[in-house]
Every structure is written in structure tokens, then in C-alpha cells.
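Here the complex is missing a single protein chain, while all its other protein chains stay put.
The block that comes next holds subunit A.
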Amino acid sequence: MSTHTPEESESRESDSFLKKPVSRRSLLKMVGVGGIGLLLGGGGIGMIAAKARTSTNNGVSTLTTGDTIPFYGKHQAGITTPGQNFLSFASFDLTTTSLAEVRLLFKAWTQAAAVMTAGQLLGSDNNNQNLPPSDTGEAAGLSPCKMTITFGVGPSFFDARFGLAGKRPAAFPDLPAFQADALQPEWCGGDIGVQVCADDLQVAFHAIRNLARIGRGKAVLRWTQDGFQRTSTADPKSGTPRNLMGFKDGTGNPHVDDDASMNEIVWAQSGADSWMAGGSYMVARRIRMRIEIWDRSSLSDQESTFGRHRDTGAPLGSKDEFDPLDLKATDASGKPQLPPTSHARLAHMDGKIKILRRAYSYTGGIDAKTGQLDAGLFFICYQRDLSKQFIPMQQTLAASDKLNEYTVHIGSATFACFPGVREGGYIGETLF
């Protein structure tokens, strides 16, 4: 993160060709990557851009190669961006009832997000003895750590307060009550959801904290959750992460670099609710694992629960993690190799329904009442239509998944995550 004065940062930023579309285009040619899809794509492109930026800026930039993911783009970063090491998630409630104030807040948040994801200090009052520093400072001098900040609005944003009820997308209905849900109000809902991901938790927390600070008087925190997964240091090959049950989680995820399938699965398309075109609908579920019970289950039980081998992640009866699920295979006694209630089999949805998963593990310490670990999965997924993707999938899982013996859903929220922001624009602009 830069410790330059704001003036220096400012001029350095305006010099940066990252702000100039033409230069950005020629940059792509320069590094030998073509394709309009990539150019328009949110996350991945920034990695390339940042790398080139360092090499062509003659050391002016202090940023580490590949450490910056631009905030601006056709899509918001943090959705198809490969999962960073840490998550800091915040749900906010608006305290203002003025749409004009909400717009001001979103503009301020947009600017702040662009500055923070670039690894720079917020504001201009960081060396004034008479004032509290504009930036809270804990990320000063740190690299941007591939931070992404992704904004969305919840169902309550479309209630009577702001006169936007008519804008609520058809693809964004309320979630129904799922079988065995044990939702706790303190872990549910929110007018605004902000997903911050970064390769450093302090950098990620800094973003949430400063957004909350900027929001004071207009928005208040409703709940927050930090998350983690194995770091890229611990797993240099970036294999599929394991969840806290010890199983690889996310093997069946669609390929984020396949534009066609991202358009099919993730990105809302222009149509009836065109303000969301290029955006995506997020579901967040705080799923507590019954850790102690899981730990005393036999490996055989565990594997038949997931429908996968624990060590390789391969479907039961297969060798390789990425072998396709063979729904017809039977074992010697004629039973299905993949038990009908196994998680992998049910979540496969006969290959007809897909979502993009972006989950993190979480721990909240211990349950004071029982002394058991409060830990599990902070499940996040993105899709273009809740009613056609998450809802039917979760209805199936909630009704039959053997995994339900070991998990309980205690938090739930959905957010319509805006399309990406062009420089000079702001989050939610297409909605207002």
C-alpha cells in the first residue's frame, strides 16, 4: 500500500494508463492476450494489467506484480475472480430514508473502494495533527493483496422507503423457507451486502471498517463475518480448497474463464430488469457444521455423505477429482456407487442447474452454551436467477441431502450485486 501523499498518489494515478481505455487495449496486445471477452471481463484482466503496469512504469509504481485487481470494469470484481485467501463480509442497514443520501453514499463508497483496491490511503487528511486521519491506517504500506470489493442490495432495499419496489428484478425473489432452516435473525438479511476478499485479512478488514466509517449517519452494520480458506502459500498449486469437514469443496464449479458459461450461469442479461445486466445475484448462507459429531463419524460414512473420496476428491468409485459423476454406476451388490442422498449427487442436479460457488470457512469461536466449536461454511454463490438456480437446488438439498445431519443453516441473505462500474460512475448507477 502506498504511503505517498495524496497529491502524489493523485498524479501517479492520473498518469497511469490503467485509467485510459486505449492504453489498456494496447497493453493487452503487448502482453499477447487477445479477445474482446477478456477485455470486458472483470477480475482476470486486472492481474495482467497490473503485471504490465509494473514492468512498463519504470519502477514508479510500488505495487507488487499481479497484486492489484482493478475495481472498475464491465462486471464487479470478486465474482469470477479466483478466490483470494480471506473474506471479510458486511451486511449494512440504511438509516437514511433519502434516496439522494443513498446515492451520495454509493458514490463515496465507489471512490473509496477504487482507492483501497489500488492499495492507497483514503482521503487527504492523513498528516494533519488537528484531525482524525481520513484513513484508519492499518493497511498503510501494505500491498493491495488482490483485494476485491463487491456491492449488492438486499430485498429490503426494494421496500417502501426508497420508491424502488417496481425495480425489484423477477430473478431476485425472497428465498422460501427451506426444510430444517434454523435461521437466527442476527445472521440474516440486510439492505446492502459488501463482500471484501483479499490475500490478507487485515487488508480486507480495513476495507469493511472504512466503508462503515464513511457510512456513519447513513448506514449501520447489521452483521459481519470473516472467512478463510487455505492460503496460496500453503497450497502453491491452488488445488480445490478443503472445507472444515476435510473434503474438497467446489470441484464441480463452472470455469470462470469460459465467457459463454459465465453468461449462462452467473451474469444477469439485459431484458426486463436491464439495470442488472452484467450483475449477478448472490446468496450468502452461514452454515454451521456440527464439528464434534462429524469428527466421530467413520470415513465410510463421511464419504458416502459427500459422495466423494476424501483424499482425492474423486467421485466414489472414480480415481480423479475431476472425473464426471457417473450416476448410473453400481457397486458389486447392485447399489448406486453414488448414494442417492449424497451431497455431490444431489447438488449435481442432473447437470441441469449450475451456480458459481465462492465459499469460505468461518469460525466464531465456541458456542458459549455447549462449549462446542462454532465453525462451518460461509457459503456464497452467484447466479443469474435465484428462482431457477439456488432456490430449486437448495430445496432439493434441504429435503434429502445426507449432509444435513451434520450441518445447520443459521444465517441467510441475498443481494442483487450491481453490474460493474465505469470510471467516473458509481455502484448502483443503473438502478437510480
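Quick note on the criterion: a contact is a pair of C-beta atoms (placed from the backbone, for glycine too) under 8 Å apart; a residue touches a chain by one contact, two chains touch by 3 or more; residues count from 1.
The rule is short, and it goes like this: contacts and distances are computed from a predicted model.
Matching "NADH-quinone oxidoreductase subunit N", "Mycofactocin maturase MftC", "ABC transporter ATP-binding protein" or "Iron uptake system component EfeO" against the UniProt entry of the left-out chain gives the name "Iron uptake system component EfeO". From the options A:A170, A:V220, A:I293 or A:I366, the residue with contact to the chain not on display is A:V220. Residue A:N128 is the one among A:N128, A:Q202, A:S238 or A:S270 that touches the chain not shown. When the omitted chain is restored, the residue from A:T95, A:Q184, A:S238 or A:T330 that touches it is A:T95.
Seen across the whole complex, the unshown chain contacts subunit A at 6-7, 10, 95, 107-108, 111-112, 114-115, 120, 122-125, 128-132, 134, 210, 213-214, 216-218, 220.
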